[in-house]
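The other protein chains are all here in position, but one chain of the complex has been omitted.
Order of writing sets the labels: A, B and C. Residues in every chain begin at 1.
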Amino acid sequence: MTQIDTPQTAAGWLSREELDASRERLPILYVDAIPVRVDGSGTVTSVGLLLRVTGHGQISRALVSGRVNYQERVRTAVLRHLEKDLGPLALPRLPPAPQPFTVAEYFPTPGVTAFHDPRQHAVSLAFVVPVEGDCEPQQDALDLRWLSPAEAADPTLQAEMAGGQGNLLRQALAYCGF
Amino acid sequence: MTQIDTPQTAAGWLSREELDASRERLPILYVDAIPVRVDGSGTVTSVGLLLRVTGHGQISRALVSGRVNYQERVRTAVLRHLEKDLGPLALPRLPPAPQPFTVAEYFPTPGVTAFHDPRQHAVSLAFVVPVEGDCEPQQDALDLRWLSPAEAADPTLQAEMAGGQGNLLRQALAYCGF
Amino acid sequence: MTQIDTPQTAAGWLSREELDASRERLPILYVDAIPVRVDGSGTVTSVGLLLRVTGHGQISRALVSGRVNYQERVRTAVLRHLEKDLGPLALPRLPPAPQPFTVAEYFPTPGVTAFHDPRQHAVSLAFVVPVEGDCEPQQDALDLRWLSPAEAADPTLQAEMAGGQGNLLRQALAYCGF
Partner (left out) sequence: MTQIDTPQTAAGWLSREELDASRERLPILYVDAIPVRVDGSGTVTSVGLLLRVTGHGQISRALVSGRVNYQERVRTAVLRHLEKDLGPLALPRLPPAPQPFTVAEYFPTPGVTAFHDPRQHAVSLAFVVPVEGDCEPQQDALDLRWLSPAEAADPTLQAEMAGGQGNLLRQALAYCGF
């Protein structure tokens, strides 16, 4: 294990090679977060979508998503990925319960479920997370766009999201009463 | 209908007599809210319980609870009762989804369910609501006390709560992972 | 109280006139049930929709829906309405938890929410209910049709359902992972 200074390779964590090996043998635990703005009564007024460059060089709308590390709490992982993509001032308000609103199963083989990840079998706990602060897209996110629930419900927009994430967006809207 | 100046008797709403009559004939829709303080990761750090004087002159710990009015949204009713009991500066953060964490069925006959209300058959949608601001007990609430989840889990405290609300407190703690 | 020949007018329940009066003054508690067929792993394979004649003489697809009676358990009401519409041999398998998957707020004024009921303000607890037995449409239901999840997801079909029930169907499908 060649230790380089990223969180993923700290003690007890995985090198790129080890992670690649595990990805061929074990389901990998993920979290997906759908950042939302809410009004004073908690009703969702807009949904935040990232603009990312995919592995194939395409530009795609995406949810906040990432792996849960060894010995990391699920809610810590949600916070870490929100901060990574939205910046440190987003002020996310995670739900008090550990229950995700759904579980998305990304299979390496397309068609097993509505979700697909060619790299791995990822099982993702999905949360809707109100954010109250200022969001600044970070790292590999080119942009963050806030859409109304009606705009986010557009089937064309959802169909263009990679890996079936449009389904998760649709399920999140339904969970929030839209 | 003798109109007196309380919200309950505004146009389309119920006089005391009409409400009493309906209470003998229909299930009445209620909301229960368990106010909580959370840390930066959303984990519950304390639970707010009211100290109330019951109809029988006893002092009892209680949840925030009340009726949903005609043509009132459920989440508006939750906000209204939180503000009524905790004051206007409590800054409650209602969940973005309309799904309650459970439904408590208060029967006028004791023993049908774990919940009991001698006045009526009330069906209550229960929500855990993080509050971020300053809470000042209002109206018929004598006091508000913040307990740790461990303190709130005390079976003796829960057994002393009226109408079986201790069960709802217990279920709320379990829902939040305690 | 003069009418005694229906369950709704038994002791402690409402005459038609009394119910009409309450409907103008109180939110009325309802349940909505989406009957489904599931395979051995619990995955939904089809969704049951009723064909009803609406009050305006139109034919419309509909969910199983109805009022909760005074002193009736919510789950008893769900069972009663399922039996009323699907017959006594449907063998519904109600979920073990009292938590509905969502709450639909039908307002008498259109546009307040996505749900509308010109007769009343109804607040409905919605459940997805697997049924294992033989279903025979009863009473005012003309027919029962089993659709695949993909067929039930058709926006045109959903838009034609009365009172916004198509939204509830859509939310039920999303809750079940579709």
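Side notes on the structure shown:
Assume a residue touches a chain if its C-beta (ideal position, glycine included) is under 8 Å from a C-beta of that chain, and two chains touch if they have at least 3 such contacts.
What you are looking at is a predicted structure, and each value in this text was computed from that prediction instead of being measured.
Of A:P27, A:G87 or A:P137, it is A:P27 that touches the chain left out of the display. Touch with the chain omitted from the figure is made, among C:V38, C:V112 or C:L157, by C:V38. Interface note for the absent chain: among B:V53, B:L89, B:L142 or B:A174, the touching residue is B:A174. Touching the chain that is not shown, out of A:T43, A:S65, A:T102 or A:Q158: A:T102 (per the contact rule at the top). Touching residues on subunit A toward the chain that is not drawn are 12-14, 18, 21-22, 24-29, 68-74, 97-103, 105, 107-109, 112-113, 121, 123, 125. In the full complex, the hidden chain is touched by subunit C at residues 36, 38, 40-44, 73, 75-76, 79, 93-99, 101, 128, 130, 175-177.
In the full complex, subunit B contacts the hidden chain through residues 102, 113-114, 170-171, 173-175, 177-178.
Just so it is clear, only the chains that are shown with their structure count from here on.
Centroids of subunit A and subunit C (each the mean of its C-alpha atoms) stand 34 Å apart. Chain centres here are Cα averages; for subunit B and subunit C they lie 27 Å apart. Contact of a single residue of subunit A with at least two other chains is seen at positions 175, 177.
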